[in-house]
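What follows is a short report on a single structure.
The complex appears here minus one protein chain, its other protein chains still in place.
A and B are the chain letters, set down in written order, and residue numbers restart from 1 in every chain.
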Amino acid sequence: MFGFLRPKENRFYELFEGSASCIVRAAEEFEDLLSDLSHAESRAKTIKDIEHKADTITHETIELLHRVFITPIDRDDIHQLISKLDDIVDFIDAAAQRVSLYGITYVPMEAKNLAEICVRSAERVHNAVKGLQNLKDPTQIMAECVEINRLENEADLMLRQGIAKLFREETDTRSLIKLKEIIELLETVTDRCENVANIIEGVVLEYS
Amino acid sequence: MFGFLRPKENRFYELFEGSASCIVRAAEEFEDLLSDLSHAESRAKTIKDIEHKADTITHETIELLHRVFITPIDRDDIHQLISKLDDIVDFIDAAAQRVSLYGITYVPMEAKNLAEICVRSAERVHNAVKGLQNLKDPTQIMAECVEINRLENEADLMLRQGIAKLFREETDTRSLIKLKEIIELLETVTDRCENVANIIEGVVLEYS
Partner (left out) sequence: MFGFLRPKENRFYELFEGSASCIVRAAEEFEDLLSDLSHAESRAKTIKDIEHKADTITHETIELLHRVFITPIDRDDIHQLISKLDDIVDFIDAAAQRVSLYGITYVPMEAKNLAEICVRSAERVHNAVKGLQNLKDPTQIMAECVEINRLENEADLMLRQGIAKLFREETDTRSLIKLKEIIELLETVTDRCENVANIIEGVVLEYS
């Protein structure tokens, strides 16, 4: 659809794609972090670097918005989309920093499952964002959005099971509080992916 | 105002109304759940069914948005409104699932009061949504929105009293954590009702 656009306008899609790549990398790094807690601190640092990278992309996007007169999609949609993509990385980072800071030495299976759901949801967000460049074929984008919604429901179920198990099995209340918070942050990651899916659905509705 | 609209466009109002009905039913079911905890599990299942019903309505709305060229109100407003109505049911469901999963055997009076405030707020949301079909007479809609705001303040006060009492009287810290979470979810229900009221106020501002 936007084959006729000049380089500056295509730049927005590169920036969205860059931000979505950060999400996938951060989610994968977090999954690795949970699978081997002995390197939690260094992996949390890597995730913090990715988070800063995503911040830089967000700022470049907003500056570009100020410099160009023509944008491929609504200015407000660009602004919303890049901010909400950034939010996802922020929550992965928040979970990673907590695992590291709290000195977590054991994570329940449900947290690992949630980390894996986050990776899958991040990949779908990445696909949906790539699809934005070709809005005349919205079927694939919409399928990604449906899957992101489904993964959020799956994450919600995992959260409930995980927290119910913590109350049954984790006898140390302070550990329970820490692990409950990490599980909730991971579920929030899938929530924020759903927010992005909602924005993308809105863009598709408007332009396709 | 929209008497001249074709069936497909009126369908949006039926879908909003259907989603708002789900909220009222879920809130009433939750109030019953708290008043007799021995049937918590079966009532939580009923609420989960209502939540799925609301999801189906949301998806039908978004699909309809893709099929029709003319919408009675702004496409983005329809999208926002149906998503935020859905959110309310999600939080009632989240509270219900926790009561059931945590095996709660006692709920403080403040939680019951909050459940009742949720029912009243749900009814006001239902009224406001029904009012959308007649935007030339916004006074009634705006009165519903003011009342939803007032109920949110009432819920906030109840939350604070309830949690302060938990800290004073609930000697088991793990029970305190569980009940605090349920009370907070119920207050969030009234928050999300306020979000819907804000969207409706925005629509009224634009179209009346």
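Heads up, the rule we're going with is that a residue touches a chain if its C-beta (ideal position, glycine included) is under 8 Å from a C-beta of that chain, and two chains touch if they have at least 3 such contacts.
Computed from a predicted model, the values in this text were never measured in an experiment.
In the complete assembly, the contact with the undisplayed chain comes from A:Thr173, out of A:Thr46, A:Gln133 or A:Thr173. One chain of the complex is left out; on chain B, the residues touching it are 138, 142, 156, 160, 163-164, 167, 173, 176-177, 180, 198, 201-202, 205-206, 208. Within the complete assembly, residues 62, 65-66, 75-76, 79, 83, 94, 97-98, 101-102, 173-174, 177-178 of chain A touch the chain that is not shown.
By definition in this document, only the chains that are shown with their structure count from here on.
For this pair, chain A with chain B, the centres built from the Cα atoms lie 26 Å apart.
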